[in-house]
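Remarks on the structure that follows.
For this depiction, one protein chain was excluded, whereas all remaining protein chains were kept in their positions.
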Amino acid sequence: MENVERIKSEEMINRIDSRLTKNKVVKGLFFTATLFTSIILIVLLYRIIVQGAPYLSWDFLQNFASRRPEQAGIKAAVVGTIWMMAVVVPTAAIFGVGSAIYLEEYAGKNALTRWIQMNISNLAGVPSVVFGLLGLTIFVRLFGFGNSILAAGFTMSLLVLPVIIVASQEAIRAVPNELKEASYGLGATKWQTISRVVIPYAVPGIATGSILAFSRAIGETAPLIVVGIPTFVAFLPSGVFDSFTALPMQIYNWTSRPQEEFHNLAAAGIIVLLVVLIMMNSVAVWIRNRYQSR
Amino acid sequence: MTLTAVKSKENNQAGQTENVLVYNTKDLNLWYGDHHALKNINLEINEREVTAIIGPSGCGKSTYIKTLNRMIDLVPGVKTNGSIEYRERDIFNKDFLVEELRTRVGMVFQKPNPFPKSIYENIAFGLKIHGIKNKQIINETVEKSLRGAALWEEVKDRIHEPAYGLSGGQQQRLCIARCLALEPDVILMDEPTSALDPVSTLKIEELIQELKQRYSIIIVTHNMQQAARISDRTAFFLNGEVVEYDVTDTIFNSPADSRTDDYISGRFG
Amino acid sequence: MTLTAVKSKENNQAGQTENVLVYNTKDLNLWYGDHHALKNINLEINEREVTAIIGPSGCGKSTYIKTLNRMIDLVPGVKTNGSIEYRERDIFNKDFLVEELRTRVGMVFQKPNPFPKSIYENIAFGLKIHGIKNKQIINETVEKSLRGAALWEEVKDRIHEPAYGLSGGQQQRLCIARCLALEPDVILMDEPTSALDPVSTLKIEELIQELKQRYSIIIVTHNMQQAARISDRTAFFLNGEVVEYDVTDTIFNSPADSRTDDYISGRFG
Amino acid sequence: GNDAADTGTENGENTEQTDAGDAQLQGEISIDGSSTVYPIMEAVAEEFMLEQPDVKVTVGLSGTGGGFEKFIAGETAMSNASRPIKEEEAAALKEAGIEYTEFQLANDGLSVVVPKDNDWVDQLTVDELKKIWLDNGTAKKWSDIREGWPEEEIKFYSPGTDSGTFDYFDEVILDGGQIDKAATLSEDDNVLVQGVTGDENAIGYFGYAYYLENKDSLKAVPIVNEEGNAVEPNAETIESGEYAPLSRPLFTYVSNAAIKDDAATAAYVQFTLENAATLAEDVGYVSLPEEKYDEQLSTLEGLK
Partner (left out) sequence: MRVMSFIGVLGLKGAIGLKTKNKELSPVHELLEKKYNGGFLNRREKIIPIILFFMAAVSVLTTLGIVLTLIFETFTFFGDVSIVEFFTATEWYPFSKTEAVYGIWPLVLGTLKITLIASLFAVPLGLAVALYLSEYAGARTRKIMKPILEVLAGVPTIVYGFFALTFVTPFLRGLFPSIELFNAISPGIVVGIMIIPTIVSLSEDALSSVPEPVRHGALAIGSTKWETASKVIFPAALSGILASIVLGISRAIGETMIVSIAAGSTPSAALNLTSSLQTMTSYIVQVTTGDAGFGTTIYYSIYAVGFTLFVFTLAMNVLAQFISKRFREEY
């Protein structure tokens, strides 16, 4: 019997070569897939950069939109996007994290909770145009915010909220139970435990998970179109009730103009948008590192 | 080894003359859903003694100790009946806020669980949540607590560094210091040394002996020799029941119940 | 306690007359980046013996045992020199595929790590990846391995249920069974009982004694008494070096090196 | 800042100095509507704000219908349209109690285009256009339209059915009939340019400006007008009305109340009418005859 088994194991050993070949082939395939994806994305970026880079200048950043391509700038759109994100980030973060805390820490395991949870995952899949229709009806009309920063910001917040909730829930769930116990064990109340132990621990996870959501909010055009925010704005907003325009709107408009120069401006606008995005991501990375190093 | 055992026995006998109870458990039953985890527990726990709780895995040791400071509330679906009196106040009474109970009764866990903050902040945490903001008081308490947990000398130069930089044993002592900062009356310890190496274990055992002078300590342990070495009284749990509770020496040398004897003599490690 | 120690000694002496080496480590050095974690290790490990590796935390025990089946490759930035021969083949030679090495040399980890699959699938997994498709062979092997790991009786009615439903000790035995299914030559164990309760620990220790009849076992342990009880030879590591390596009895009763003595006598528990 | 000021004065040469430049006004003017009219309005707003920096003008491009929706809701003071207002919209405005005035700003010449290397199409009559574009249930070949043209299937590129351009073309060429269902539709005129350029049997139509920008790869087909002349679209022929019938008007609708109550809006509308001619041409449209603007300016005076 001993013998039979040893032979079996020799057979197994002999098969290793073919298994390794398979592994190599698969690895090659996966690598190719990654390379392929990277190349597509690089081509995409390369085209934008080649087209737009020559149009980037200080004036481009400093000027308002203009009918003359050589004078047209992106100031209102950049500032507008920043204003809008200044509404979206805190709103979505507070409501997102708040909902996540409720669901993870307070909610009972009942039908209501499951219903809320299901709602959230469904909303994550609802098309952005539909959110645009919602924003138009609720924020622009019903609440009378008009096509202001606030209306667009709230619409975008609702759009990204589900993703942030899910990311935050995961981050909160990942907080080791031992830490919560430690806090409770010292006589901390539930909210003290949540605010002083759970949240700080979860911040890196929340930040990372929210980047995707906020990136989306920056680049979305359709809901802004549906909400009806203007494109030509030649002044800077001074408050959240002011009109504004945003980068994707400006880019959208430029791409639909007949003149080639406007198309190039659109590419330059995209570069600016990517820079804004990268800056925002760096802030998230900075937050993550700051909280992790503790 | 024998030396310590004898000493604790003396200690004990000295104490027995004027015993004050910190905890009095009467007919405690506890269920996790349908699972009857604690059955008719009756235990009187003395002030300024080390009370050890031993028993095989799953017998309800952790459940019991977590009930003493109502950490068990965190587990959903737990039902209890009977009563536990802490210094003659029923801990299940809703006028007795868990936050107060847990402040008076500190807890040290199996795995060291410092907060991902600096050493200093770990200890200041408890003070801050209780609204103590005075910097000087905090500073003094941090030092005193670290001294009390025999950690001061090792960390005094780096109390603002992350607690995760400490070794396992140091972290566990930090967790003890964290309790001490709130000047508790009782300290509960659930297998505080089971994740530690022998040298650190020894340090903690020594520390427990010191702390006994000021605090009442209830310790769950797997390690029967540890119980024998450091405790004054020992309760032996089995299947959610207290099989025997007596002076440690008696439990280890002449247990009344044959099951206790079986468990003790099957011991190792 | 004394009994087991004596037995292993006898065993040992019987073995010594015709020792076959499974592993021969020569001048092994290992660096994690700049950190020199193993220094000039020389160790000869015998067939069908239990070799224990003891030493304080951080001395390199896990590093060494992970090197034996090249799991250390998974850590980035590790450099080695020197050689380890497994049955006279250099494991660092690139013709010796790690997959083969790891099939011949099983490993059991500190924390039980079953796959998130059924009990059955956990064991069948190894066979399946090695291209064994015959249902009957698989079924038989599953049963045999579970019997070999002394788990069959406890789980035979629910082998298609998730492995995560088992208790810690059962999971650890399942992990042992998972090794056994591939009929390994050597089994490496890194503190296999440190996360377990005493009863489960006892079961695993008994199991190791049985497995020794057919397999060579190398076990890392914190628990000196465990080493004393179950091993034939013991290596004492300190700061990445082998301080002493000898028959277990000698190590525990008359160590040659004073550091070994210091470490052993600091023991308790 | 300096640059913009310079162009302001430079531009001042061809614009009459208006009283809008004297008094410093304040306020907000919200404009929305057709994306076709947007470039003109953007240009007007840009120039206006150089003179009246404290008047905050915003221009959106929600489409003619979307613009009217806001206009009806009272959210905008002016609504741009690339077609005349519809009955439903007029009714809704009436219901909302909003009185309005229509101003025509410019004309857009719809250009019928084929690729540059199409060497057979030299001109088309309205009837031929109709024959080409009207759906008859089968695929059409060029040879079906005129003898001697290649026996190749025609490929159609048309603006989306929801655009004013389509609407206009449908009305004047197809008499409201069904456009060939094989036509490829896109909302984006640049996309149509791509389509016609890349397909030698293609025919398409879109705004004059898009043709102008892509002269190198496209050929505008001269259209035979009522007088029987084949006319190519260009600034003169469109302005003079020779290029017919494919020249369509672009409008803006202004709330009378806004003109009356808000000096800024009144000044803005006046500025618009005074400068539309130049600015429309700047962005690729065709101005109206001088008289037409003067006429509208006096209408405006009456509303103030």
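Chains here go by letter, A, B, C and D, matching the order in which they are written, and residues are numbered from 1 within each.
As a working rule, a residue touches a chain if its C-beta (ideal position, glycine included) is under 8 Å from a C-beta of that chain, and two chains touch if they have at least 3 such contacts.
Everything numeric here is computed off the predicted structure, so don't read it as measured data.
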{"item": "Contact residue for the chain not shown (choose from A:Asn63, A:Ser128 or A:Thr245)", "value": "A:Ser128"}
{"item": "Option touching the unshown chain, where A:Gly185, A:Pro204 or A:Pro248 are the choices", "value": "A:Pro248"}
{"item": "Option touching the unshown chain, where D:Ala183, D:Leu246 or D:Val283 are the choices", "value": "D:Ala183"}
{"item": "Residues of subunit A (touch criterion as defined above) contacting the omitted chain", "value": "16, 19-20, 22-23, 26-27, 29-31, 33-34, 36-38, 40-41, 43-44, 47-48, 94-95, 98-99, 101-103, 106-107, 115-116, 118-134, 137-138, 158, 161-163, 165, 189-191, 211-212, 214-216, 218-222, 225-226, 247-248, 251-252, 255, 270, 273-274, 277-278, 281, 285"}
{"item": "Residues of subunit D in contact with the chain not shown", "value": "34-35, 61-66, 68-69, 72, 81-83, 86, 88-89, 91-92, 160-164, 166-167, 170, 176-178, 183-188, 191, 194-195, 198-199"}
{"item": "Touch residues of subunit C, complete complex, unshown partner", "value": "69, 71, 74, 76, 98-103, 106-107, 109, 111, 113-117, 125-126, 128-130, 162, 164, 175, 178-179, 182"}
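FYI, only the chains that are shown with their structure count from here on.
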{"item": "Central subunit by CA centre of mass proxy", "value": "A"}
{"item": "Greatest separation from subunit C - chain, by CA centre", "value": "D"}
{"item": "Subunit A and subunit D: spacing of chain centres that average the CA atoms, whole Å", "value": "38"}
{"item": "Multi-partner residues of subunit A (each touching 2 or more other chains)", "value": "none"}
{"item": "Subunit B residues counted as touching two or more neighbouring chains", "value": "none"}
{"item": "Complex interface listing, subunit A residues touching subunit C", "value": "5-6, 8-9, 12-13, 15-17, 19-20"}
{"item": "List of subunit D residues in touch with subunit A within their complex", "value": "3-4, 7, 28, 30-32, 35, 38-39, 41-43, 45-46, 49, 56-62, 66, 70, 73, 75, 188-190, 207, 209-210, 212-214, 279, 282-284"}
{"item": "Interface residues, subunit C side, partner subunit B - complex", "value": "1, 56-57, 167, 197-202, 222-226, 229, 266-269"}
